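A protein chain is absent from this complex, but the other protein chains hold their places.
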Amino acid sequence: MSLLRELWRSLRSGLETLGEMMLFLGRMLAYTPASLRRFGLIVHQVYNTGALSLVIIMLCGLFVGMVLGLQGFDVLQRFGSEESLGTMTALSLLKELGPVVTALLFSGRAGTALASEIGLMQATDQLAAMRMMAVDPIRRVCVPRFVGGIIAMPLLAAIFSGIGIYGAQLVGVQMMGVDSGQFWSQMRASVETRDVMEGVIKSCVFGVACSLIAVYEGYNAIPTAEGVGRATTRTVVISAVVTLVLDYMLTAALR
Amino acid sequence: MRQTRAIEFSTGLFALLGFAALFFLLTQITNRDIRFGETGYQLLAKFENIGSLKVGAPVSMAGVTIGRVEKIEYDNTEYKAAVTLRIEPGYNRIPDDSDAAIFTAGLLGGQYIGIGPGGSETYFKDKDQIHLTQSAIVLENLISKFLFSLAGKDKDKDQNQDAQGAEAKTQ
Partner (left out) sequence: MVEESQAAAADIAADAENIVTIRGLDYGVAQREIFRDLNIIIRRGRVTAIMGPSGTGKTTLLRLITGQIVPDRGSVIVDGKDLSQLSRTGLYALRQSMGMLFQNGALLTDLDVFENIAFPLREHTDLPEPLIRRLVLTKLHAVGLRGAAALVPAELSGGMGRRVALARAMVMDPKMLIYDEPFAGLDPISLGVVLRLIRQMNDALGITSIVVSHDVHEIAAVADDCYLLSGGQVVASGNPKQLQSSESEVVRQFMNGLADGPVPFHYPAPDYATQILAREAD
């Protein structure tokens, strides 16, 4: 019986958090036009979340692409359809792996950085000092980071997919001997603009979700060392779950 | 904020890389769509069953794509599917007794329309209709036909056996 009560309590707190996050999002959106005028801050945050994540994204993209190439070749070979390797890897990356894996990596690297940065500012009274100086910390600290994350995500996902396809090509064509012409022409024949756009839409939505979660957790962290640590952990966990749930919903909606 | 210059430069580089990747994905990976605008001419074909044919599916002759499916509608009087094809202007020597059939590309591919050339000396003009059509092969119909023919063979066999049995008895 107490298990049900626990479940109910988790559900209730989950809903409360969701509601608070939506209100927080609303407050941030209200400040966004004002923040866009201080574009320098946003550029700095795009650097923080995007440019600094480039290495991990490119590295992981390369290896995911290479694994796709290898596994794909193995599996397709059983049906005698190795030439479809290009199609298979491109579609997998563009529609699913690109946006989703990038989102997970983003929340791990940039999301935790955002959450711990803001959480620490909260813990060392910096945000309170800002309020005392009549500067709303949401406008000055949260919104630029939120917008920076949203801008960075689709770009990172595109880079991930692009490098992934190159990695697949590296393994499939260079190493396993799939015909280069077939690889690219089959891909071109079956991949449509719609597929690429699906990936872009997904990565934009994931960008909004992951950035929102990171900034929210940091801003509402309990101002102790333990609190900031918990906020960082929660960022990664909640981002991962939300990303995958949204992934299913978007896939169903965009069919 | 002395680092600002370096940060702005790196960010610009990052944005450039991102957009370049996006551009690459959009142009190099996708097929060049034949924008079926107003170029070319239209042909009409009616089918009993179009299966899973979609708007935008290719129309080909001898395996070469010569056009696209532009519109799919339902004809209420003949109870058939009316498919409008848009053929590229360069392919204007299609004999007017050619047939149109719905094929499936590969094992699991999408469906497309293949036009088999006839022998007529006159060619299709804009807004003509292809009269010889063959519908898509629907798997269920195929299976039931097969089962039906099996049952038919069994019935013949039984009839033969009965006849033989009857013969044996009368002997």
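Labels for the chains are A and B, by order of writing; each one numbers its residues from 1.
One rule holds for everything that comes next: a residue touches a chain if its C-beta (ideal position, glycine included) is under 8 Å from a C-beta of that chain, and two chains touch if they have at least 3 such contacts.
Quick caveat: nothing in here was measured; it's all calculated off a predicted structure.
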item	value
Hidden-chain contact residue, picked from the options A:Ala128, A:Met175, A:Ala225 or A:Val241	A:Ala128
Subunit A, residues in touch with the chain not shown (by the definition above)	120-121, 124-126, 128-136, 140
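The rule is short, and it goes like this: only the chains that are shown with their structure count from here on.
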item	value
Euclidean distance of C-alpha centroids - subunit A vs subunit B, Å	38
Touching residues on subunit B, where the partner in the complex is subunit A	4, 7-8, 10-11, 13-15, 17-19, 21-22, 24-26, 28-33
For the subunit A and subunit B complex, residues of the former touching the latter	40, 43-44, 46-47, 50-51, 54, 90, 94, 151-152, 154-156, 158-159, 161-163, 165, 187-193, 195-196, 199-200
